[in-house]
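Below is one structure, written out as structure tokens; comments come after it.
Removed from the display is one protein chain of the complex; every other protein chain stays in position.
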Amino acid sequence: MVKRMKWLAAGLSVIQVGLIVSACGNSNNNDSPSSAAASGTAGASASASASGEKMKLMVWNFDADKTNLNGYAMNAIREKLGVDLDFYTSTNDPDAIREKLLLQIASGEIPDWWKEVPFADADKFADQGAAAEIPLDLLEKNAPNYMKWMEKNLGPDPMRYVRRPDGKIYSLPVLWTLASSSEVLGYRKDWLEKVGITKTPETIDEMGEALTKFRNDDPDGNGKKDTYGMTATSATISAIFSPVFGAYGVYPGATVDMDGKAVRGEVEPGAKEALTTLNKWFKSELIDPEFFVNKDTNLDDKVISSKVGAVSRSWWEFLQPEAFFSGKYYLKLRELVPNAEWALSSGPKGPSGQFGITEGNPMLGTGIQFGIQLEKDQAKMAKYLQMFDATSFDMDLFTKIKYGEEGVTYERKEDGSYVYLPPYDQEEERTKFGIGPYYHAPASFNDYDFQAPFMTRKDLMPVKEEAASKGIGKYDFMTPLAKPVYTEFKDALDQMTIKNYINFITGRRPISEFDAFVAEWKKAGGEQVLAEAQAKLDELNKK
Amino acid sequence: MSDIGASAEYRELRPRAGPGERARRFVKYRALLLMLVPGFIFLIIFNYIPMYGAILAFKEFKIMGGIANSPWVGMKYFDKAFHDPHFYVVLKNTLIISFYKLLFGFPVPILFAILLNELPGRRFKRWVQTISYLPHFISWIVLSGIFITIFSLEGPINLLLKAMDRLPIIFMADEHYFRSILVGTSIYQSFGWGSIIYLAAIAGIDPQLHEAAIIDGAGRFKRMIYITLPMLVPVISIMLILSMGSILDAGFDQIFNMYNAQVMDVADIIDTYVYRIGLINANYSYSTAVGLFKSVVALILVLGVNRIVKAIGGNEHTLW
Partner (left out) sequence: MTYRKSLTEKMIDVLLYAGMIVLMFVTLYPFWSQIVLSLEEGASAYSTGFMLYPHKLSFEAYRLAFHYTPLWTGYLNTIVRTVLGVVLILVFTALTAYPLSKKDLPFNRAFTGFLLFTMLFSGGLIPNYLLIKNLGLLNSVWSLVLPGMISAFNVLIMRNFFRSIPESLEESARVDGAGYLRIFVSLIVPLSAPVLATVALWVGVGHWNAWFDSLIYISDGRKQVLQVVLRKIVIENDTSNLNAMIQKMSTNTKYTGRQLQSTVIILSIIPMLVVYPFVQKYFVKGVMVGAIKG
């Protein structure tokens, strides 16, 4: 018995030791800069700055494997701003970033700042006192280039989109200027030529003709009737053949401003005409008969393995990577079909000459918010604003962060492009040196005009400009605005619309019932959604 | 010795109630009671302490107030769920899919384990077993891609239909087939892995039982029915009861990666619905309320099935 007790006591003490070890392990961890900083509060940092030490700012690090806390880029920022820097470490998964941030705030470790949370979350943070107010004069004084960039894209008083009912600003909007002109319709140019069409289809009839030939004239020359004209997915409303709807002047999946009237394209009369056309095409087997089953990967597979001749995507996917970004449909397709080429279009023109594709709102993210503790530490907020402004719009600092030191890590070619010098052409070496695009300080304000020399090889500039000019259409003006009614009904309405659209296109539901669908849609909450949008639009247009 | 004899003896030793008797058992089992302590400390710290979070279902979560300082809203979020017509659709789908998965998926690993055990050749047996559980390690993102290919218009199943002069079917978008596909593919992914516990139990069967039966002239089939299967009954019944605990988890990863708008009415489950709602508007209170609802249903089912098992098989195979 005594023996047994001893054994047990030993067992229990093992547990205790375990706990002690874990506690020690943790206190050791606290020495590691990131966790110490994460738990650092406003009070601590304020007192630090008061005692004459350097102010400590935090930089987000979503790629811990590709960054260096004390590397060249971080030192460049330190030097430029006279501050001390540390990392907030997270991951690259947006859902996880959001979850973790919510947990941190809920447990009282509010970070100094964060970026790009969903709108509803950002509103909540502002409403419930987790986010700090950003005074406009502080912003204008410390981030002038940012303000200039915003004004360039949004006109005077760019902050009107984020000003809350109390007249205060709680977030710095991020513009992704590409969004409003990204979607284009790509045709396989080599296929068009093969079937005897010399120009890119312009009208809806020409498009129908091209798709017919893609289906019937064996454009890939394999002797089998195994190609379709076009495919899509049904992941969102706007993913369903948006260019065809544009031909009839409607933009499903977005609340758009039609001469002062807030309109949802999916229930407009034009949508009925578009669905009629699509139904006709479906019956003649021009479009992928199982487009609605596609996930993104299936779509990629079908495009890259030459099963379809037309698809709607962001323009840069159709170009060579040197022109802008990693052109997937260009690169991978060409590996399989060396002479493959894309002809880009803004979508076919309809009977009354309308055309376009549902695009994205450039203000698709909430941008940057500051933790509430900075409301009382304006000096720090000002310093952050200076950092954001400098890392995004100061050419010298921007280059130092991304490319390092001229002559050591990179050189500028005669054509103006930046090239890494060996051994820094290897990412590992760049990580060691501490440069690259992974330093989020904040790396959110992307002025693509400013960044052009880094994105596009000079000789490809016209190609890029040409492609970018094709992205034309309308976008959802409601994206950045608070919209509780829409939030409530969105899922039900979206699912209903997608399902009915597929049924109309595939003929399971006769198109004559379109008006019945519109009535159902309005009854299921659509009416309220439109009313809410109209009220917001009136408010915006009044200003 | 034989197992049956042991349990008969055991039954005779069953205690009679009474304070003196209980005290005697306390003394007898004092060492065992102490053994329980570390495990229960873990349970209290890591399972019971956080449970206060469940009250969020009755509160409006305020991120700066924490759980304690968030205001009470009573049944608001339950009302919200129960007044949402779509909630009944997803609840029904969850129950149907889950029930089918249980009905068809539960016996498969048992059958597989028994048949595998019948195979002569230890090496071959090992290979089959190892390979059978491979799909368990492949995520649904990958598996769904494969199944979409198999059930597509160009896929092998439609080629077969074509060869039989039938019209092709878009299975993944057909409400008549989709649930069957869900159940079938879920069995495919998990039967090998699920059979591990039964194979372990079969391994625990005393070989003497089989030898004795052989001497009595029992064939393989008879031994399968009269020895192997009865010896598995305790494991089967406890696995069945415990599986009730997750009856409202119809398989988020699988369905999320396989469904599409066409089959929404039969495939949308509680978890996918809550996920989509949460994407638009993160709401801890609502998802906590739904989680609590699922727990209560699971509790009722576990207790219910436990009672049924008790009624059929007596105390031997129940949870307590």
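Order as written gives the chain letters A and B; numbering starts at 1 within each chain.
Note that in this section contacts are C-beta pairs under 8 Å (C-beta built on N, C-alpha and C of every residue); 3 or more make two chains touch, one makes a residue touch a chain.
Since this is a predicted model, take the numbers as computed values, not measurements.
Colleague: For the full complex, which residue in B:Val73, B:Ile197 or B:Leu229 touches the chain that was left out?
Modeller: Checking each option in B:Val73, B:Ile197 or B:Leu229, the one touching the absent chain turns out to be B:Ile197.
Colleague: Check each of A:Met58, A:Ala106, A:Ile372 or A:Leu481 against the chain that is not shown and name the one that touches it.
Modeller: A:Ala106
Colleague: Hey, which of A:Ala64, A:Ala382 or A:Ala452 is the one touching the hidden chain?
Modeller: Touches the omitted chain: A:Ala64.
Colleague: Mind pulling the subunit B residues that touch the left-out chain?
Modeller: Given the touch definition above, subunit B has residues 1, 3, 5-7, 9-10, 13-15, 22, 25-26, 29, 31-33, 35-36, 38-40, 42-43, 45-54, 56, 67, 115-116, 118-120, 124, 126-139, 141-143, 146, 149, 152, 154, 188, 192, 196-197, 199-201, 203-208, 211, 214, 219-220, 234-235, 238-239, 242, 245, 284, 287-288, 291-292, 295, 298-299, 302, 315, 319-320 touching the missing chain.
Colleague: Determine and list the subunit A residues touching the chain excluded from the picture.
Modeller: Output for subunit A: 1, 3-4, 7-8, 18, 22-23, 25-27, 29, 32, 34-35, 38, 61-65, 88-94, 96, 99-100, 103, 106-107, 109, 116, 176, 178, 235, 296, 298, 300-302, 304-305, 307, 321, 325-326, 328, 331-336, 360, 364-365, 428, 436-438, 443-444, 446, 454-455.
Following the convention adopted for this analysis, only the chains that are shown with their structure count from here on.
Colleague: Under the stated contact criterion, what part of subunit B meets subunit A in this complex?
Modeller: 31, 34-35, 37-38, 62-66, 86, 144-145, 148, 152-154, 170, 172-173, 257, 260-262, 264, 268, 273, 276-277, 279-282, 284
Colleague: Could you list, by residue number, the parts of subunit A that touch subunit B in their complex?
Modeller: Counting only subunit A, the residues touching subunit B are 1, 4-5, 8, 11-12, 15, 98, 102, 105-108, 118, 120-121, 124-125, 128-130, 226, 234, 289-290, 292-293, 295, 297-298, 372, 487, 490-492, 495, 498-499, 502.
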